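If you scroll down you'll find the structure; I have some questions about it.
One protein chain omitted, others in place.
Right after this comes subunit A.
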Amino acid sequence: MFFLSEIEHTLRLPPHLLNQPLNDAIKGELGSLFLDKVIEKLGLCVSVYDIRSIKGGFVFPGDGASTYTVSFRLVMFRPFVGEVISARLKESTKDGLRLSLGFFDDIYVPVPLLASPNHSEPDPGLKDGVRWVWEYDGVNYPIDGTDEIRFRVHNVSYPPIPLDQRNDSDEKELEQKVSKPFAPMVVTGSIDSDGLGPISWWV
C-alpha cells in the first residue's frame, strides 16, 4: 500500500523561515508543497520520510529567498494491482459502490466487479441511494455500511486535469460537472471473489 519514492526538487525557502534550523524549515516547506497531493504514477503523498541531501542555498538576483536543491524520500500511498485492502462504504449508487479509507475517498467498485449474481434495491435511507444485495445459495447478503469491506485493487488510474470547457456546455452540464469534484487518482476495486466483500460474509 505504501511505497517510498525518491524525489529531487528545487525549493525556494521564503525569508520568514530563515531563523529556523535548515532541516526543519525545508521539511516544513516540502510538507506544505507535497503532502496530500497526488503525483502522477507515484500516488498520493502521505508523509515526508527523510531528507537525503540539501545542495545550493544560492540567492538569485531580485529575490529575497534562498533556493535549495533538495533530494528526499516521500511515503506514497500507491496500491498495487492485486492488493487486498479493507475500507468502509461511503456511498452506494446505481453505478456501483464508493469506498473510503479515511484519507482517500476515490475508490470505486463498478457494477461489473461486484459479487455476482446480485440485484439492487432502492434504499429508503439514502438519497438516490441503492442497496446492493448478493445472492448466493438462495440467501441474500446485503452490502450495507456496518462493517469493513475488503476489496482487491483492479486498476489505478490518474485521469488528466480537465480543461475548462464553458463555451460548449449548457448550464445543466456545468452543474453536473461542478457537483462531482475532480479526482486526480482513482482506484477501481473488485469484490468478485472468495473472501472479498464485507467481512461479516466470511467470518
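The definition used in the following text is that contacts are C-beta pairs under 8 Å (C-beta built on N, C-alpha and C of every residue); 3 or more make two chains touch, one makes a residue touch a chain; residues count from 1.
Rule of thumb we're sticking to: contacts and distances are computed from a predicted model.
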Per UniProt, the name of the complex member that is left out, chosen from "Metaxin-2", "Diamine acetyltransferase 1", "DNA-directed RNA polymerase III subunit RPC9" or "Phospholipid-transporting ATPase": "DNA-directed RNA polymerase III subunit RPC9"
Candidate in contact with the missing chain, chosen from A:S71, A:S116, A:N140 or A:S157: A:S71
Residue of A:L18, A:L35 or A:V186 in touch with the missing chain, whole complex considered: A:L35
Hidden partner interface residues of subunit A, rising order: 1-10, 31, 35-36, 39, 41-42, 46-47, 49, 71, 73, 75, 77, 80, 82-84, 86, 101-103, 148, 150, 152, 193-196, 202-203
